[in-house]
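For subunit A:
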Amino acid sequence: MIEDLILAKYNYWIYVTLMMIGFYAVIAKKNLVKKVIGLNIFSTAIFLFYISIGDVIGGTEPIYIHGEHVVYVNPIPHVLILTGIVVSVSITAVALALIIKIYEEFGTIEEDQILELQS
Partner candidate 1 sequence: METIITIKPLLAVLIPLICAVLIIFSSKHPNIRDGWSVAAGVVLFLTVLSMLPDILAGSVIQFTVIEMLPNLPIKFKVDAFGELFGLTSSFLWIFTTFYSIGYMRSLKEHAQTRYFFCFSIAIVGAIGIAFSANLFTLFLFYEVLTVSTYPLVIHNETPEAMSGGRKYLLYLMTAGIFLFFSVAAVYYYTGTTDFAFNGILDGHGIPVVMLKILFITFMIGSAKAAFMPLHSWLPSAMVAPTPVSALLHAVAVVKAGVFTATRVILYVFGVDLMGETGIGLMMAYFVCITIIVASFYAMTHDNLKKRLAYSTVSQLSYIVLGVSMLTPDGITGGMLHIPYHAFMKITLFMCAGAIIVTAKMENISEMKGIGRKMPITMLAFTVGAMGMAGAPPVAGFVSKWFLLLGSVELNQLPILIVLLASALLNVAYFFPVIYTAFFQKPDKELTFGEASPFMLVPLTLTAIGSLILGIWPDAPYLFLELVNVAVQNVTTGGI
Partner candidate 2 sequence: MIFDNAPALVVIFPLIAAITVPIIGYYNKRLIPYYVTLVIFCSFIFSISNLRTVMQTGSISYTMGGWEPPFGIEYAIDYLNGFVSIVVIFIIFIVSIYAKKSVEQELPGRTINFYTVFLLLTAGLQGLIVTGDLFNVYVFLEISSIAAYALVSVGKSRDALMASMNYLIIGTVSASFILLGIGYLYMVTGTLNMADLADRLPLAFDERPKVVLAAFAFFLVGFSIKVGLFPLHTWMPDAYSLAPSAVSAMLASTFTKVAAYVMIRVMFTIFKPDFIISTVHAHTILAWLAAIAIIAGSVLAIAQTDFKRMLAYSSVSQIGYIILGVALMNQIAMTGGVIHIMNHGIMKAALFMVAGAIIYKTGIRNINDFKGIGKTMPYTSAAFTLVALSMIGIPPTVGFVSKWYLALGAIEAGMWVFVGVIMLSSLLNIVYFWRVFENMYFYRAEGGKVDEVPLSMLLPILILAALTFLLGVLALYPLKEIMAPMVQIILPG
């Protein structure tokens, strides 16, 4: 029973772990770059979850193979996650641009130090 739970869903456990790691970095780390790294881990974890739910045992890639009857894995999560990755990189880019600007203005990228410098 418990083996079933662990083995049949191991991807989920990994994704939960990764998400917790990323989330922790986002809310607990003071360094802004670390926060962004955390965001990346956080979102990739969600992507892993999406890809995992699309998987089918014994399936093949969702690209047509003519003449054979095969089981394809579910392509929808792939499509969604392609979008997700793009969104993630966009946000990373904007966040990094902000960090560069913050460093120019405040001379540091540690959140607590910036808060002290703020008026």
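As a convention for this text, contacts are C-beta pairs under 8 Å (C-beta built on N, C-alpha and C of every residue); 3 or more make two chains touch, one makes a residue touch a chain; residues count from 1.
Candidates were picked such that all candidates are chains of the complex that A comes from, given by their letters.
Please read all numbers here as calculations on a predicted model, not as lab measurements.
Asks: Mark the candidate that touches any copy of subunit A in this complex, from 1 or 2.
Replies: 2
Asks: Show me the residue ranges of subunit A that touch candidate 2 in the complex, using the header's touch definition.
Replies: 23, 26-27, 32, 35, 39, 42-43, 46, 49-50, 53, 76-77, 80, 83-84, 87, 90-91, 94-95, 98-99, 101-102, 105-106, 114-115, 118-119
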